[in-house]
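My questions will all concern the structure given below.
Just one protein chain is left out here, and the rest sit where they should.
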Amino acid sequence: MEAISLTAIGLGLIVLGAALGIGKIGQSAIEAMSRQPEISSKIQTAMIVAAALIEGVSLFAIVVAWLVD
Amino acid sequence: MELLTPSPGLIFWTSLTFIILLLVLRKFAWPSILRALKVREETISFALEDAQRAKEEVEMMEQKRRKIIGEARKEKDAILKEARQLKSEILEEAKEAAGKESQRLLEKANQQIEKQKHDALAEMRETIGRLSLEIAEKILKEELSQDDKHKKVINTYLREMNLN
């Protein structure tokens, strides 16, 4: 039971961090887009790439947490 | 974890399927689709270019037309100006000519008048002379008869002459 809850806390932390990071990216991207709508497609691509990198790291962590569990 | 263990069977089938898909679509589907898209795009861009060129041409024509109109207007103005000048010149000339003519006519009239006056004077002189001769003749004829009578006759004739 203790081990499971530790894993759960770890997963929660991972999700928290990833959500914060991706949220920040989304915020900045939308701000940038509203400031310069003419290059919004480029910003969108950059945003998705950055979000995907964060997501990759957090999924990696989730998988490790699962495996350790 | 069961979920994270890859199974060789599925890996084999996935590879096979993906390779088949890649080869078949690469050979039979993508080239014709992509070529069609490219051809269409190029046609569209050509059409756009053509439209652009046509637009430019129209603009050029418009400019030319405007230029021509401007020139025509300028020419018209120049012609009008010239005409006006000509008119005033002609008027001036005419006025001058008329002045000269009238002057000439006036002079002629004067000359004529002078001549007539001269003629008249000459005639008058002649007449006076003749009359004087006649008078003198009459006086000379009358002188023998009466003195008083001479004066009276001369006066009468002079009066008569004045009336003339």
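First chain written, first letter: the chains are A and B, and each begins at residue 1.
Rule of thumb we're sticking to: a contact is a pair of C-beta atoms (placed from the backbone, for glycine too) under 8 Å apart; a residue touches a chain by one contact, two chains touch by 3 or more.
Just so it is clear, contacts and distances are computed from a predicted model.
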Chain not displayed: protein name in its UniProt record ("Phosphonate ABC transporter permease", "ABC transmembrane type-1 domain-containing protein", "ATP synthase subunit a" or "Succinate dehydrogenase/fumarate reductase iron-sulfur subunit"): "ATP synthase subunit a"
Option touching the unshown chain, where B:L21, B:I113, B:A136 or B:L158 are the choices: B:L21
Contact partner of the left-out chain, one of A:L6, A:I39, A:A52 or A:V68: A:A52
Touching residues (missing chain, whole complex) on subunit B: 2-15, 17-18, 20-22, 24-26, 28-37, 39-40, 43
Residues in subunit A touching the chain absent from view: 41, 45, 48-49, 52-53, 55-57, 59-60, 62-63
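Methods note: only the chains that are shown with their structure count from here on.
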CA centroid of subunit A to CA centroid of subunit B, Å: 84
Subunit A to subunit B touching residues, read off their complex: 63, 66-67
Touching residues (chain side subunit B, partner subunit A) in the complex: 1, 4
